[in-house]
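Below is one structure, written out as structure tokens; the observations come after it.
All protein chains but one are shown in place.
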Amino acid sequence: MTDMAELPSEPSGWLSDRELNHVRSELPLLYVNAIPVRINPRGELTHVGLLLRADDDGVISRAIVAGRVMYHETIRDALVRNLEKDLGAVALPRLPLDPAPFSVAEYFPTRGITKYHDSRQHAVALAFVVPVDGDCEPSQNALDIAWFTPEEAASEDIAGEMMGGQEALLKQALAFCGVLP
Amino acid sequence: MTDMAELPSEPSGWLSDRELNHVRSELPLLYVNAIPVRINPRGELTHVGLLLRADDDGVISRAIVAGRVMYHETIRDALVRNLEKDLGAVALPRLPLDPAPFSVAEYFPTRGITKYHDSRQHAVALAFVVPVDGDCEPSQNALDIAWFTPEEAASEDIAGEMMGGQEALLKQALAFCGVLP
Amino acid sequence: MTDMAELPSEPSGWLSDRELNHVRSELPLLYVNAIPVRINPRGELTHVGLLLRADDDGVISRAIVAGRVMYHETIRDALVRNLEKDLGAVALPRLPLDPAPFSVAEYFPTRGITKYHDSRQHAVALAFVVPVDGDCEPSQNALDIAWFTPEEAASEDIAGEMMGGQEALLKQALAFCGVLP
Partner (left out) sequence: MTDMAELPSEPSGWLSDRELNHVRSELPLLYVNAIPVRINPRGELTHVGLLLRADDDGVISRAIVAGRVMYHETIRDALVRNLEKDLGAVALPRLPLDPAPFSVAEYFPTRGITKYHDSRQHAVALAFVVPVDGDCEPSQNALDIAWFTPEEAASEDIAGEMMGGQEALLKQALAFCGVLP
């Protein structure tokens, strides 16, 4: 179980589960990854939010916000939808002005090709850092949302609790925001 | 005919044409867009390369390098393959150090949602500016590759010859390189 | 009068006017340039704010927020101070998470070396796009602050009212935010 977190079920109606499974073996799927952060009044990152979840075997892991981009959906709309899916309706995310991702995470079904791995599929995730001002409520499939300082977020302890290489993306986000310890 | 240029046929073997047509109506497809440029010894952009092609109706248009990212292919490999497809084997492209695109072009089958349009599909293209040092030879489906100064590339004349909104991406590339007139 | 706008007097106490004039002929001076923008709830740029000022000869021009970085002042603090100087105390600027500028504008006392010109000095300005949520009140040296759509901001009319090459920086900011017409 090292796959990209996708806590609640994704909206259906675009592809049946059977079709999606078929396509997953033939095309890279487009995702967004979002790292929710708290900032101070001067705009500096103070905390990073990570979702806590338990898989079917009871293994606990931490994850960033992730989800597919749907047919006829803009990246911006996919970000809004997936942030709301994972953080609730009153998180008040501030979407980036610059529509280019700070990084692109390429999750391969085979290990070792990139730093990212997803056993189910080849997924390419556009990654964004998103300040959130409001209250975050874990959705039904997440146990909790916890906030970490940059030092904590970059620690070996947290890295050991993340899956699919997301600890690398998290460190890259901290570096991008100038707060990698 | 305002679709993203894809001059030679794409490699098959991943999806049949019939399957690809089906998927095109259900998922966003991942593309790379590359803008080949000539630079001077000081690293400044001097010229932009545009492909000249004729469609089945004899309409002439100019296009940037574009192509799909295949299953189990990295963005970097997709860039190399599509640059070679459109510019030939001795173009000697210098791939970017930074694996994040300078922009993301979202081509929608419906006009007016973004600046980009592709009647066939919803395609999301990671866009890169790529200096090329070698000789560029148009592939079989392109009539020519022509090089333009930033002033020419940003002109109304050239914009009028481009399709699907690529003139906007071209201007954004010039701005990113600090040479938008 | 094509120099970078610096509407109210800068804080003294660091260098006397005589000393500053001397240094101006011997060192590049570090500036920040900030382009205030209004955004919609989805984070998209809707309007750009430009300062309107009259010089001693009554010539009207439009300018972006600009000012020096002082000794022992961080870039972030210089941004806050200069935004408050030009937009007032309740503009509520949202400083960027990423401390790297989207562009660097090099103002030379000699024309033609770069796109930027300042007859008084060699100034190097780190340029940022800054969303502002609050009310903007022109400071004493500005006549007004006016808000323009991306189309208006990129027009020849507005470009003709800007000085020192700032129209180029404005276009680059629009491109960076994905809204260059």
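We just call them A, B and C in the order they show up, numbering each chain from 1.
Keep this in mind: a residue touches a chain if its C-beta (ideal position, glycine included) is under 8 Å from a C-beta of that chain, and two chains touch if they have at least 3 such contacts.
Keep in mind that this is a model prediction, so the values were computed, not measured.
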{"item": "Selected from A:L92, A:I113, A:A146 or A:A168 as touching the chain missing from the view", "value": "A:A168"}
{"item": "Among B:G88, B:P109, B:P138 or B:G178, residue touching the chain not depicted", "value": "B:G178"}
{"item": "Touching the absent chain when the full complex is considered, from B:G88, B:P109 or B:P131", "value": "B:P131"}
{"item": "Residue among B:D98, B:D135 or B:E151 that touches the chain left out of view", "value": "B:D98"}
{"item": "Chain B residues that touch the omitted chain in the full complex", "value": "37, 39, 42-45, 76, 80, 94-100, 102, 129, 131, 176-178"}
{"item": "Absent chain, residues of chain C that touch it", "value": "14-15, 19, 23, 25-30, 69-75, 99-104, 106, 108-110, 113-114, 122, 124, 126"}
{"item": "Absent chain, residues of chain A that touch it", "value": "103, 168, 171-172, 175-176, 178, 180"}
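To be clear about the criterion, only the chains that are shown with their structure count from here on.
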{"item": "Interface residue overlap between copies chain A and chain C, same or different (over half shared)", "value": "same"}
{"item": "Cα superposition of chain A on its sequence copy chain B - rotation in ° rounded to nearest 5", "value": "180"}
{"item": "Interface hub residues of chain C, defined as touching at least two other chains", "value": "176, 178"}
